[in-house]
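Every protein chain but one is kept in place in this view of the complex.
Then we have subunit A:
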Amino acid sequence: MAQPFLKKDDDRDDEEYSPFLGIEKGAVLQDARVFNDPQLDARRCSQVITKLLYLLNQGETFTKIEATEVFFSVTKLFQSKDIGLRRMVYLMIKELSPCADEVIIVTSSLMKDMNSRTDMYRANAIRVLCRITDGTLLTQIERYLKQAIVDKNPVVASAALVSGIHLLQTNPEIVKRWSNEVQEAVQSRAALVQFHALALLHQIRQNDRLAVSKLVTSLTKGTVRSPLAQCLLIRYTSQVIRESGVNTQSGDRPFYDYLEGCLRHKAEMVIFEAARAITELSGVTTRELTPAITVLQLFLSSSKPVLRFAAVRTLNKVAMSHPMAVTNCNIDMESLISDQNRSIATLAITTLLKTGNESSVDRLMKQITNFMSDIADEFKIVVVEAIRSLCLKFPLKYRSLMNFLSNILREEGGFEYKKAIVDSIVILIRDIPDAKESGLLHLCEFIEDCEFTYLSTQILHFLGNEGPKTSDPSKYIRYIYNRVILENATVRASAVSTLAKFGAMIDSLKPRIFILLRRCLFDNDDEVRDRATLYLNTLGGDGSVVETDKDVKEFLFGSLDIPLTNMETSLKNYIQNPSEEPFEINSVPREVKSQPLAEKKAPGKKPTGLGTPLTGPTPVGDTYERLLSSIPEFASFGKLFKSSGPVELTEAETEYAVNVIKHIFDRHVVFQYNCSNTIPEQLLENVFVIVDASEAEEFSEVGSKPLKTLPYDTPGQTFVAFEKPEGFPSVGKFSNVLRFAVKEVDPSTGEAEDDGVEDEYQLEDFEVVAADYMVKVGVSNFRNAWESMGPDFERIDEYGLGPRESLAESVNAVISLLGMQPCEGTEVVPSNSRSHSCLLSGVYIGNVKVLVRLSFGIDASKEVAMKLAVRSEDENVSDAIHVIVAGG
């Protein structure tokens, strides 16, 4: 075996001798002295530059002194007339990126080249100058750059334009002055000049909607010379479509024909860009979507992996919003499951999981099982997340999906992957009651052999909350106590807490739990012993079987209603300033500071398994409830019923960004205005919102909480509270003005001036609507829920919805009007269907469960009729739902 290998190695020595073998930085820097020779040897100099480039391209760095020395030597090479060497010199200067005080050495040489009669000197000198220049030098050479943009030689023009794109980041006010020249370059006959000019012009004018719209209008009618420019134009076109709002009166979307035309372009890049633009149109109709999906489907069976990847990636996105539109591609997609490229295969699988129907679930799972064994963890996580959503969509299929999850949980895998699986099982347990017992057992089996302390402790915590509520809690005790015997101290401590929870909830288990807890008193870890002692005392460990005190349960199960960061800070302060007084937990501030920012960054983020509290229907609401109850003015409002998602009250990229969250209580509403200040030179003080409720008659303002300061880039909140009739779903419109005192801040010191100026900022209006009084709460089996609710308070009526765009649009409109949770995937309307049934579930203000059955039909003239059947626990609520629909 060794023989041929050696031979090959010998051959390599002969053939593969590297010109850079044994290259050393010090030696090359020595060699660079040839640049200083009075008689320059161009060939030798080029060789040394190549070596320097090789070093730099290997990630080697030069010290400041080395770089300066090389730079000064390289500048001497401008004396040589050798063209090849000159080209190398340009590159070398760019690579060395000299500092400001050195640049001056080469500027005169470069300025000379910039005005040279040799075009190519001009182009390269521009690129080098723009790379190393600063603002002051730029004003000196601006005139030449403007000329260069409209130069006849396309290379010179492109060099100036691409420089412009880079310089726009550092010197926007200068580059913006070139727009006339750039505009001229957009009309250039040279394809690349047009491409670069288009990119620069758009960047210069990106905040001027009208100008962008004009640019798009003229270019979509004219000629675009390269596929690259065409792609840019498509992107800008979709931006214009997005900003020009929804369909015009005729129902046609502006520029749609242009996008559709691009689907027949000869360059694949353009076809894809157009197809993506169409699929991302807001409120895209099936008719608009079809041609795009058709071309993407063709690419699924392309021989080129890049095209297959691009197609399946786009379809994967479409499947999130329009799963039915993608179902036609399912057969092609299934053949991609075995694609050699794992990125493609994973995308295909996750798309199929989104578009599959209930009957295809089992077949799909079989295919995926084979596939899972040979992909990396990061892909597996994507698949697990897709399976979780599929299971929530088809709760009746939980058995096979849960089995799949438990099987992969037993296989090898890293922490992130295992965490994704555990999170998924937890979410399924929470949302599908039938899946609870089997899910908990899977988790119990997993912790028997789990190498991750974090996961073990989280599962034990979850088990303590959910286990006691099952039909036979005693069967979990074995798994928990095994942890006390076998695991490390952290897990043992968790297991002790879990045991205590079982003891607190189930009186019959108490004596046996006490025996186990007493054994823990001999543990060799302090924390474990402390916990065991604490629980034995709080639960009354004298062995008597008595009902657990309410306070004890609250102590065991109640969540810590103090933000952990605040707790940490307070404890640190306590340790730093020792005192005789014991630490007082009530002294810890309860205000949550960074919450709104995190929320804004992750819109629509799903609750993540173990990390979220599992009590209320809306996990975010729990945080809000704590936040609001920590404010004395609102503490008496009682239990928070619902918090809306954030409603933006300002446009993107304005000076101040404000959104509002509507918190609904039984007799009050509180508006939480999340404000952020995007101007570094300003500090806002005493920030509050003046709310005009003249179009909301049933609301009267009862209090507000201004925000003391709003520094740059640190969001804060101000609140306004209104009273309304108790339990009544009052609606109305509110107009808002932001008031504040503004102080100038010195950016260098960060200090604000003493005197502020009063100012105000107009915000958009928003409404409180009927849907704000409805909490989305799903049911796993709608038919069972419907039957058990019974027909006592059933109300049925029929409505004509008039001519509508499509059936899907009507269904979505009614769902958002009612603000209820669609069940069993019925919110998705198959394309071309003439009728559709939709099932909704929710909890109405006053904690009244409501179920709704909607039946839609559409005729040839697009007239939509709807039958609405409501069942609830209260006849007034059933009537109220009809009032909402009739009024909407």
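In this text, a contact is a pair of C-beta atoms (placed from the backbone, for glycine too) under 8 Å apart; a residue touches a chain by one contact, two chains touch by 3 or more; residues count from 1.
Everything that follows uses one rule, which is that contacts and distances are computed from a predicted model.
J.: Have a look at "Coatomer subunit zeta", "Anaphase-promoting complex subunit 10", "Phospholipid-transporting ATPase" or "DNA replication complex GINS protein SLD5" and point out the UniProt protein name belonging to the hidden chain.
T.: Per the UniProt record, that chain is "Coatomer subunit zeta".
J.: From the list A:27, A:99 or A:306, pick the residue that touches the absent chain.
T.: A:306
J.: Taking the entire complex into account, which one of A:70, A:137, A:155 or A:588 touches the absent chain?
T.: Of all options in A:70, A:137, A:155 or A:588, contact with the hidden chain holds for A:155.
J.: Please identify which residue in A:44, A:76, A:131 or A:882 touches the non-displayed chain.
T.: A:131
J.: Just name the one of A:144, A:178, A:272 or A:462 that touches the chain not displayed here.
T.: A:272
J.: Kindly note down the residues of subunit A that lie in touch with the hidden chain.
T.: Contact residues on subunit A toward the absent chain are 15-20, 46-47, 49-50, 53-54, 57-59, 83-84, 86-88, 91, 94, 118-121, 124, 127, 131, 152-155, 158, 162, 165-166, 190, 192, 196, 228, 231-232, 235, 268-269, 272-273, 304-306, 309-310, 313, 341, 343-344, 378.
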